[in-house]
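Structure incoming, see below.
In this view, the complex is presented without one of its protein chains, the others remaining in place.
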Amino acid sequence: MTGIIESARVLLPVAITLVAPLFIWLNRGNINRREAASFIGGGLTFASVLSLAPQVLAGNIWKYTLFDIMPGITVTFSADGLSLIFGLVASFLWMFATSYNIGYMRSLDEHAQTRYYVCFAVAIFGAEGVALSANVFTLYLFYEVITVFTYPLVAHHQDDEAFTGARKYIVYLMGTSKLFLLPAMVMTYVLLGTLDFHLGDVVTGMFPPDVVAAHPLAVTITYVLYIAGIGKAALMPFHNWLPSAMVAPTPVSALLHAVAVVKAGVFCVCRIILSGFGVTVMDQLNLGIPTAMVAAFTLTAASLIALTKDDLKARLAYSTVAQLSYVVAGVAMLTPMAVQGGMAHIAHHAFSKITLFFAAGAIYVATHLKKISLMDGLGRKMPWTFGAFAIGSLSMIGMPPVCGFVSKWYIVNGALQAGQIVIFAAFMLSTALNAGYFVPIIYRAFFRPPGPDPHYEHYKEAPLTMVIPLCTTGLISVVLGLYPALFMDFVRVFGKF
Amino acid sequence: MIATASGFVHPTLGFYALALILPFLPGKGWKWLLLVPPLVAIWSVMTIEPGSYGQVSYLGQSLLLGRVDKLSLIFAQVFAVMSLIGMVYALHVEDKLQHIMACVYVGGAFGCTFAGDLLTLFIFWELMSIGSTFLIWLARNERSTKAGFRYFLYHTIGGLFLLAGLLMRYKAVGSFAFDHVDPAQMMVYDWMILLGFCVNAAVVPLHAWLPDAYPEGTVTGSVFMCAFTTKTAVYVLLRGFYGVEFLAIAGTVMCVYGVLYACIENNARRILSYHIVSQVGYMVAGIGIGTAMTMNGAVAHAYAHILYKGLLFMGTGCLLYAAGTTKLDQLGGLVHRLPWVMVLYMVAALSISGMPLFNGFISKTMTITGAAEAHRTWLAIGMEVAAVGTFLSVGIKLPYFAFWSKPANNTMVLKPIPINMYIGMTMGAVLCIAQGLYPDMLYRYLPFEMEEMYHPWTTWHVLQALLLLGFSGLAFYITRDIITPHAKTNLDFDFFYRLIGRGVLALVSKPLAWIDDRWTEAYRVVGLGGLLSIARGTVWFDTKGIDTVVDGSAYTVQNVGVLSAKVQSGRLQDYLGLAAALALGIFALVWYLA
Partner (left out) sequence: MSLFGMLLNWLRTRTGVIAVLFFLGLAGLVVANVFVRPHEAEYVFDIYPGFWAVFGLIGGLAMVIIMKKIVQPMISRGDDYYDRNS
């Protein structure tokens, strides 16, 4: 039986990440103390999230209400299996990203580093808040916090290109959230009088059967507005902000656009589908399969487009769009294995994708190269970076024994459980396409002779502060592949039905 | 994760352990470690009792890693022997990555052989694919790099068919058990699994990856590859699909197709690659016919084939190593400088042709006799035709143009061949001859019960073989000028695969990317425009309608005339203000109306 634990402990991660930016700002004079504040913040956040784990694994849910704003609208935090998947990943990878940030920002001697680190920390604050939200209002609040405070990160370089990219980023995300998500929240309140998620199981949602029976169209419209409004999940046609956000410095792309921002997006989709609407209502109103179809289209189209991109980060961006749709498709298919696979993929993809982006950034710092066609033979100069990149790629393709295989295995099995042959075929095709656009990068780096580049002989690995995190996350990807229980336990505790 | 229950040392363990520690071993002495996993494997295979070993739990399934019975044992035995020969042959290679990838590859083959269920099989199948791809890439030239990529892509797609099939099967029957499928009741998923197996078995028309990739592998890598990928496929076909009629026909087609191409090819290793297709055809046909004799023939043929094909590749590998090329039009007149390579090669060449005294004779004839006794006359004739072609191309043409045909060549630079390569070849040759003279060495391990033992050494069998081969030789003698190889590329089915690849890019990917590039600019019109109109709408509503309901806070946040400029400015504060305005506006609107 699911017990509710009323405790302020669930506030800790949010509180720590709220305070951390302050410490970072206060130490702006001493750069090492400033970076230490980020590290310590990350470590403490991770520890605080981890401390919630034992109770969650035992089947209980943490809960705490901070403010009451209006009847039915509160700021309340809760922690269950799904929360912890996202919360653990975000805080854990923040520590790695900080080390990586140090290497990147200092090697390139970037400006405005304090603003950068502060916004980074607040973005994690937003991510943890999203992870620990107990109702739509809290979710929305922190969702917007992420958008707002990642804007300066995307626009960091402050040149024309950066501002253009950042503007597109914010118009897409703000636009979808204001035009769709906000009305969805409003409609939910009007229909139900409350915005609280139904925690504890994924079968019953917030919408009781009489409401659904009385207003089926309104509930359906609310659902569509939710899905359209969560732009961070990069479902087509609202995906273009992701490739455009690549103007950001690579660590931003790595943590935020491979981990925090986009994972917040798919997390919200999972939350809405599983705790908001619940499997029963989704089945009743036939909302699941159309969503899965949109996701299947997104993942196929994005993979096909990725084949044409020569810029490494652009290719990775479209790969992310596709992989996010893996999560959405998995969860939307509403069979136990598919849902579990989708949720597991949140974590597995995060580790693999961050490895890939870290590698891309390391390549840029070491060589100032962005285009894949110019990276021939680079693997021999940077074997660790490209080796980790190879592991991340294998995970994207879904090869055993790397973790991407595990989550793909569950989702694909689930697709068959649901009898969805088209979606099943889309996943098979996507595997082949992933091989098609990742493998050339690797074999060209290792086995092609280098192109006519006068600087080739001087290239070597990026600084250790960058190489160690990327190798570690790569290693973790393999470990997760061999011992998937690490995240599957959380998945099962949340998503059993 | 891999358990060793009751004393079965799974051969894969040794290879993977070596692969993991090899990067960290300093100095020169590590080379002797290369021989340890094969020796352990041979010991393990010869001493283990049949049974089920090594159950592990993964992904919520119970996997069986060690299904040991007569069928898996005989394949594992020849794999172990070949791995030893191959490692001896490769002792001179300094590049550690080649050894690591060979270990991954060979370990994967053992994993597939002992796999008790389809999921385990799939995992090791993919690992084999990765290992062999690297064995091609590590040749480190322009051609091998591209060939390796095509190979990887192709095998990934083949693996996907296997995955799709086994998943669909799981959904239908609820288990991953890997056992024989009744040919009369094959479902869609069984065909998909069969398709995946056929890709690795190089069944025509899915075979073109073989002659495309194997010639480009490293000198030592191709020796491993020729033995394991296709024979693992033969093993799984034997395990799951014997008696499927389609295989009988496909196998015979493969037999003939392979030798026909071999007659006109120029590159020696390409000739051998087509021969793999042909010889595997014998095995596939034997599996398809499905009687105990033909299946035993397939197993015996696989065993013998691994030995003599490995020796053939070792011989041509020596040519590649010494002369830098295996193109027959560039070789010739070398017999006096590489006499032992020629002799050892000829042992294999005579084996593959089925000459009495060598192991091909005791295995190939079993399959053909079995086919005839099962009244599959046309198949048997097809196999005999292929035997003619085999002797013509591999038995005579290849060595003739490599070693003779031209006057004695004393000018070509030949790198001296390391002694370990000779030792490896000798080991293979000795086994070929030993099995040819004492067929029981091989026959006692054959897994399928036959009513009466097959005796290859009868006067008639010997005479028939000598007649067939002798007169094929005469045919060569007569046509020896016509059959001279020329440096040309012969188109095969890979022409179509490449077309598909380029087609997808041109017809699907590029247009999609173009559409995406147009759509990404649409946000300016749709997004900003939309926001703008709503902003204006809320402003109007706010001033005209809502101010009575909501506190005038909305006024203080935004300003009519400046609003449009602010939206386009991309400045953060403006968006925040707009957000608050919209929120309050919509909220109030709905509340008012509901």
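A few notes on this one:
The first chain written gets the first letter, and so on, giving A and B; residue counts start at 1 in each chain.
In this text, a contact is a pair of C-beta atoms (placed from the backbone, for glycine too) under 8 Å apart; a residue touches a chain by one contact, two chains touch by 3 or more.
All values derive from a computational prediction rather than experimental measurement.
Of the chains on view, those touched by the hidden chain across the whole complex are B. Here one chain is not drawn; of B:L22, B:A292 or B:V385, the residue touching it is B:V385.
When the missing chain is restored to the complex, the residue among B:V219, B:L469 or B:L512 that touches it is B:L469.
In the complete assembly, the contact with the undisplayed chain comes from B:K488, out of B:H180, B:K415 or B:K488.
Considering the whole complex, the residue from B:S57, B:S175 or B:T377 that touches the absent chain is B:T377.
Across the interface with the omitted chain, chain B contributes residues 142-143, 146, 259-260, 263-264, 335-337, 339-340, 342, 369, 372-373, 377, 380-381, 384-385, 388-389, 392, 404, 408, 459-460, 463-464, 466-479, 482-483, 486-492, 498, 501-502.
In the analysis below, only the chains that are shown with their structure count from here on.
Chain centres here are Cα averages; for chain A and chain B they lie 36 Å apart. Of all residues in chain A, those touching chain B in their complex are 144, 148, 151-152, 163, 166-168, 170-172, 174-175, 178-179, 182-183, 186-187, 190, 237, 240, 243-244, 301, 304-305, 307-309, 394, 397, 399-401, 406, 409-410, 412-413, 416-417, 424, 428, 431-432, 435-436, 439-440, 443-444, 446-449, 482, 484. By the touch rule above, chain B contacts chain A in their complex via residues 1, 59, 122-123, 126-127, 130, 137-138, 140, 142, 144-145, 148-149, 152-153, 156-157, 160, 163-164, 167-168, 170-171, 504-505, 508-510, 512-513, 516, 519-520, 523, 527-528, 530-531, 534, 570, 572, 575-576, 578-579, 582-583, 586-587, 590-591, 594.
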